[in-house]
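As structure tokens, the structure follows; a few thoughts come after it.
Of the protein chains in this complex, all but one are displayed in their positions.
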Amino acid sequence: MAPPEGLPKMEYRFLGRSGLQVSAISLGGWLTYGGHVENENTFACMKAAYDVGINFFDCAEGYAGGESERIMGEAIKKYGWKRNDLVVSTKINWGKANGENVVNNCGLSRKHIIEGVNASLERLGLEYVDLIYAHRPDRNTPIEETVRAFNHVINTGKAFYWGTSEWNADEIATAWRYADKLGLIGPVMEQPEYNMLARAKVEKEFEHLYEETGLGLTIFSPLKIGILTGKYNDGIPKDSRLGSSNDAFVQGMNKRVGDDSWKKNIEVVAKLKPIADKLEISQATLAMAWVLSNKNISSAITGASRPEQVYDSVKAIPAVKKLTPEILNEIDEILGNKPAAMTRRFM
Amino acid sequence: MAPPEGLPKMEYRFLGRSGLQVSAISLGGWLTYGGHVENENTFACMKAAYDVGINFFDCAEGYAGGESERIMGEAIKKYGWKRNDLVVSTKINWGKANGENVVNNCGLSRKHIIEGVNASLERLGLEYVDLIYAHRPDRNTPIEETVRAFNHVINTGKAFYWGTSEWNADEIATAWRYADKLGLIGPVMEQPEYNMLARAKVEKEFEHLYEETGLGLTIFSPLKIGILTGKYNDGIPKDSRLGSSNDAFVQGMNKRVGDDSWKKNIEVVAKLKPIADKLEISQATLAMAWVLSNKNISSAITGASRPEQVYDSVKAIPAVKKLTPEILNEIDEILGNKPAAMTRRFM
Amino acid sequence: MAPPEGLPKMEYRFLGRSGLQVSAISLGGWLTYGGHVENENTFACMKAAYDVGINFFDCAEGYAGGESERIMGEAIKKYGWKRNDLVVSTKINWGKANGENVVNNCGLSRKHIIEGVNASLERLGLEYVDLIYAHRPDRNTPIEETVRAFNHVINTGKAFYWGTSEWNADEIATAWRYADKLGLIGPVMEQPEYNMLARAKVEKEFEHLYEETGLGLTIFSPLKIGILTGKYNDGIPKDSRLGSSNDAFVQGMNKRVGDDSWKKNIEVVAKLKPIADKLEISQATLAMAWVLSNKNISSAITGASRPEQVYDSVKAIPAVKKLTPEILNEIDEILGNKPAAMTRRFM
Partner (left out) sequence: MAPPEGLPKMEYRFLGRSGLQVSAISLGGWLTYGGHVENENTFACMKAAYDVGINFFDCAEGYAGGESERIMGEAIKKYGWKRNDLVVSTKINWGKANGENVVNNCGLSRKHIIEGVNASLERLGLEYVDLIYAHRPDRNTPIEETVRAFNHVINTGKAFYWGTSEWNADEIATAWRYADKLGLIGPVMEQPEYNMLARAKVEKEFEHLYEETGLGLTIFSPLKIGILTGKYNDGIPKDSRLGSSNDAFVQGMNKRVGDDSWKKNIEVVAKLKPIADKLEISQATLAMAWVLSNKNISSAITGASRPEQVYDSVKAIPAVKKLTPEILNEIDEILGNKPAAMTRRFM
């Protein structure tokens, strides 16, 4: 299956203060590939992504117990893509990819980082990944040990860049402290959640880090698990995934997000429809373009389960220029969650 | 006037990971000394503080346009206290101590830090302060410049230790990054607000810094401008300062704190009365002892306007041991604002 | 053979200030594996250890002329344990593992560390060990050379962490001096003797190192070659190993420990029986739990010659909580060897 004609051209952005370019939209294997989406489907989504110019494929040892890496690696082999045309990532810290015994098979110790990367590369069938992430902080391991271990991974040729996922700003600053002190490579990217409904970390907490450390972001959940597509504008259908109170994933999300904020969010999202209509784009495209309008975002990781979703996501690329300062203000007023700018000087 | 008999003995604590000892309770010149409290009163409060064993006197160039430093220096001279028995601090960044033209008379540039410290020392009539703080961050000045300038101040003998006031955790971590890289002295203390109603920064945001950098805290507002004394348990009297909607200070606080949270806070505070009664201490003593029960607090800065308030504050020292884990739990349940502990390892 | 039912759950502890977790009780090959204990027995002991949750297996090039490493490696292979579930150590410095000619086949020179590690890995049949120890100091080799060589071993992926065994406190501090100066990895663990009869090094000499360097301890001889089990409470049987004056090992120990202190020790140990009885545990369990009650101990290395001994050792894990401050005081009074605390400030 080839992509429909007339799709916009992919945009590539530098990954923070590095020389690496990633597609502004990328494909992630979170909760899907190797998991409940059928393998053939996964292959199709990856091919669609490649065809529209997506070069960055994101994975983690913790996704689907390692199966996500395995399927992604299989796809790369199956389609014979050239290694140098791809930016492949994985993440180390947790999950049961290495068996049920999690003692020393999780965390950010030197042992698990090195053993974990080796196991991931084997599952991926690759000699190296481009990006390796610390998947969440490990507050029991000294940050210096983690910085050294990721540098070892880079120095042994098993990754090109390292970064973090869902770390706090001061933890990233501390990683740079040790990197600087030891003349080592610091974390170049962070992978936080970012979307219209979750802004504080990216827009406020990390504010100093962009200039201070050259931090680039590869954000996840740009559509907030579909909420921002507007598909729940008229309520959550009983037969949808969100409506299914038996779905383990939904139960987890409910617990994580909180039921009430969920409902309130759906109301807010419905109010964005007139803006999408005015700009003649879908709400999904609006939400994705809004993410990309933030210049600190290097790539927005999407999680497609059908090729059409991939094709659709690319429409956000040209839509960014429709988001004039006036439109962004209108959106801010509807969302009501724009973080206050930090004072720069007190008088 | 001598202190009443039978006052508890002062406790001294190390200032973070340093060899300096500060009294667990200290006296600050914020909003009062040199300002709207009469000078004779200021002298009396300082003498009362010295008499009960307070050795740490906190000031800032920004307090009362420099008058606060001037009066504090006068008191030290008047009573003939030995310099080595005192820990005197001041803070540099903002205020109109050096005139109306604030260009280069505020901020954390090398120029203002050095010129500001010199002006403060002149107002204080001292050759050096023990502690010098960066009074709020200055996000227009590179942190490296600020770190270097405070080291210059220390190396020229004008201060012994430097720290920050109301900085974010990642800014403190970044200051340590440059200190480490350059072999310079990092910030040893931070001065945040901390009390039963404002816990997130001290108990959550700074969590990693205590061990990572040896950060000590000299906190302000332990009684939340008097709210925690319980004096508003029955509502805010129209003729009190808080009740006066014309008072510029109150208007500022209203704006800062938000009207609603203010009222809600007063309701919560009233619920603490039974605990204070059970422990046979006042609510003010309970609130102060609660602050001191946090081992990361080196000193709680109080802002007395009458000697009796100083004498009273010391009662918190022996009250700390009444705060058993059970009592602390009871308080947490009433306050309902205990920050969730950070995950240490994900599996 | 499966472990008996109802055995307590293993506890895992971080190895000093590192992110690696080791079982609180571990199995060592000192003097036994590859030596006078039969191989089948060794296999059985290792399996018993693995079954009760022991993940740390300790070895040295010097144990049984290299045979200890060989047998340990064979057992790992035989049982098909996953490498990432194990923490395997060895030690470099002395012994005749590499032949009778010890010139350059002992010591802590760069040559012997690198060649020795390679030979150990070959005997173990492993690509890397988790922990590599400097087995005793080598006072003819500059510590800087040793620090650099162990970093080479780590950087070439042949070990994850390095440490020392039976070094003096100032030698460990000096290793950190060079590590710091050169931006290299310092020693994270030390392996001293520690038990109720040998406390000075762990409780006094190393006192500053725990906080200063994050030192963790993997101690050996927790039962003092069986003396602390109480089996000699009624005297040393002529037909026991200790009673045999012909046994080379015993002669060595006699020489090492001194005859008189040996006898005095046995008398002291007998006095501990009432405490063990009161707590309803064996004297062996008491002695092991006492070691584990010291928070600076990451792991106590035991030297089992029968699986039953391994199963028995685990009982110390839950027994630690029986050692209240009062019980620990009682034990201190009987032992009469508690080192005086160091003065912290002279006035």
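The first chain written gets the first letter, and so on, giving A, B and C; residue counts start at 1 in each chain.
Convention: contacts are C-beta pairs under 8 Å (C-beta built on N, C-alpha and C of every residue); 3 or more make two chains touch, one makes a residue touch a chain.
Computed from a predicted structure; not experimentally measured.
Enquirer: Which of the visible chains would the unseen chain be in contact with across the whole complex?
Expert: Per the touch rule above, the missing chain touches B, C.
Enquirer: Just one of C:E38, C:E122 or C:E212 touches the chain that is missing; which is it?
Expert: Among C:E38, C:E122 or C:E212, only C:E212 touches the chain that is not shown.
Enquirer: Could you tell which one of C:A173, C:V268, C:V320 or C:L335 touches the chain left off the display?
Expert: C:A173
Enquirer: Tell me which of B:G65, B:P142 or B:G214 is the one touching the absent chain.
Expert: Final answer for the missing-chain contact: B:G214.
Enquirer: Can you work out which residue in C:K9, C:K82 or C:R139 touches the chain that's missing from view?
Expert: The missing chain is touched by C:R139.
Enquirer: For subunit B, which residues touch the unseen chain?
Expert: 12, 14, 17-21, 55, 82-85, 87, 130, 155, 157, 160-161, 183, 185, 214
Enquirer: Tell me where the left-out chain touches subunit C, residue by residue.
Expert: Residues 93-96, 102, 106-107, 135-140, 143, 168-174, 176-177, 180-181, 205, 208-209, 212, 342-347 of subunit C touch the chain absent from view.
By definition in this document, only the chains that are shown with their structure count from here on.
Enquirer: Is the way these chains touch best called a line, a ring, a star, complete, or other?
Expert: Shape = line; chains linked end to end, path left open.
Enquirer: Centre to centre, using CA atoms, which chain is the farthest one from subunit C?
Expert: Here the answer is chain B, farthest from subunit C.
Enquirer: Specify the angle of rotation obtained when superposing subunit B on subunit C by their C-alpha atoms, rounded to a multiple of 5 degrees.
Expert: Result for this pair is 180 degrees.
Enquirer: Between subunit A and subunit C, what is the separation of their C-alpha centroids in Å?
Expert: Inter-chain centre distance comes to 45 Å.
Enquirer: Which subunit C residues touch at least two other chains?
Expert: none
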